[in-house]
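The complex is shown incomplete by one protein chain, all other protein chains being positioned as in the whole.
Our next item is subunit A:
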């Protein structure tokens, strides 16, 4: 291989056409072919020479990328005037164009509108160089802090869980030795890696350090405790901390046990908290949950389909929990479903089976449908829409028939709205334009007319959004994500030795779900801006979400804060981490948490919101939050 490369080195010479083109550009009309050849050889040689010198500057600059300044310096070495003014932001500043049999490389120089430049807000001032210290290793052990890379990267964890028989990679090997040291195996050969011998992977239980134990205690207490601010911090920590790998089994058991106990006790609030923990774990870019799905999935499914989740099913909003858990379920299906574990198909089967059962309660029914609906439009199309008529009949029986019980009626109502919500958008895409009420009635039975109106609404909504998008994208291209990531860089927390709850003002925490840990690039598909943070009570807060997940058309939803008395904390989630954005339609929700007594104003607000793909999930989220506040009050006596 090396041989081939070398031969290439030898033969690479600039094409003579380039010489001609350059000669023409300086006014030499007819250049002889011989001269061209000689010139191109000479020029190629000189360029190679300069490039080789430039490499020296790169090496001494301790960089891996060759920059234009390296070339300048190399030219200076040769006593050649450097290329002044050639400062390119991009790595390769040329554009390529061809046409009419000619090929051209050129600089792209766009016409700049001065007024635009003047009117654009000034870019952020680049921060000055600063120095920051952290512990890379403490007596031979690398502490798991945000400044250090995670002990096992997500890829490693994935490889470990999906291909356990694969040869251990060097990185893991090191991790193994580090762990070996942490366990206090002081055998001298424990450190030297016995090559050639069969590598036995240490199957020990990880003993958590005192700090980790404290952290675990703090986090779990905060997650299920009564203080919402603390919980937010704890969840934030779970979602971002890179050092949780070793605590993952504990968390997963905690969640699974917690759900088991609280379902029996019908403690809705706690179930919600636990589900939020699951969400946070899934959001953590450094964790790969595959190994713990056997504990987590049953817990999540329980929260979706359980007959009873709260003490007073007629009053408490357990529906939101089901929605939320269903979304979690869908997310984990997307992330972890493989041909070997078949999570998605198994889950689908489970849901369908209990849905088809006539004796199933309305609550479970709701959960099944929600679970299925979250799996995507394909599932809705193949599994839900064909059953709309049957389900409609059943709803009709409850709604219009003799009054059986209030609970059943509420359940039926919820199922109905759920079906309408999810099916409308799918049907809008499936069916051709003229929406005929009668046609709908014949196709979908009882739900037909309502579906029809929903579908029409969905269509107009989609059209409206398309317009909005065009307007908003222009303003949104301004921020440079690279800059902000580099700045937030390592400075997330002030160098604690052990994982700890990152102390950030809570409103800020919610604004940006992940204050960029450097390893996690901001998902390129999703851009979001939070404009104008709340300064006082009377503030206008606006959230523009612009996201293009799969479909090319981004969805925008503008949430104007309706009442000035609201001081919402807006949590804005880009559907998932970079890796999770699969074919799932954009899933995002906005949680508006309110200072105690403002629930009525929220109600008005949610009605203001247009029903659409995004807003539907959005108001689910809101309900969730609202249902939480009573939950918190019930929690406090504990």
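Going forward, a residue touches a chain if its C-beta (ideal position, glycine included) is under 8 Å from a C-beta of that chain, and two chains touch if they have at least 3 such contacts; residues count from 1.
Just so it is clear, contacts and distances are computed from a predicted model.
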*What is the missing chain called in its UniProt entry, if the choices are "Transcription initiation factor TFIID subunit 5", "Tubulin epsilon chain", "Kv channel-interacting protein 4" or "Piwi like RNA-mediated gene silencing 4"?*
"Transcription initiation factor TFIID subunit 5"
*asked:* So one chain is hidden, and I want to know which residue out of A:118, A:133 or A:210 touches that hidden chain in the complete assembly.
replied: A:133
_Can you tell me which of A:49, A:103 or A:257 touches the chain that was removed from the display?_
A:49
_Residues in subunit A touching the chain absent from view_ = 2-3, 6-7, 9-10, 41-42, 44-45, 48-49, 52, 56-57, 59-65, 69, 73, 76-77, 79, 126-140, 142, 147-149, 174, 177-178, 186, 188, 191-193, 195, 482, 485-487, 489-491, 518-519
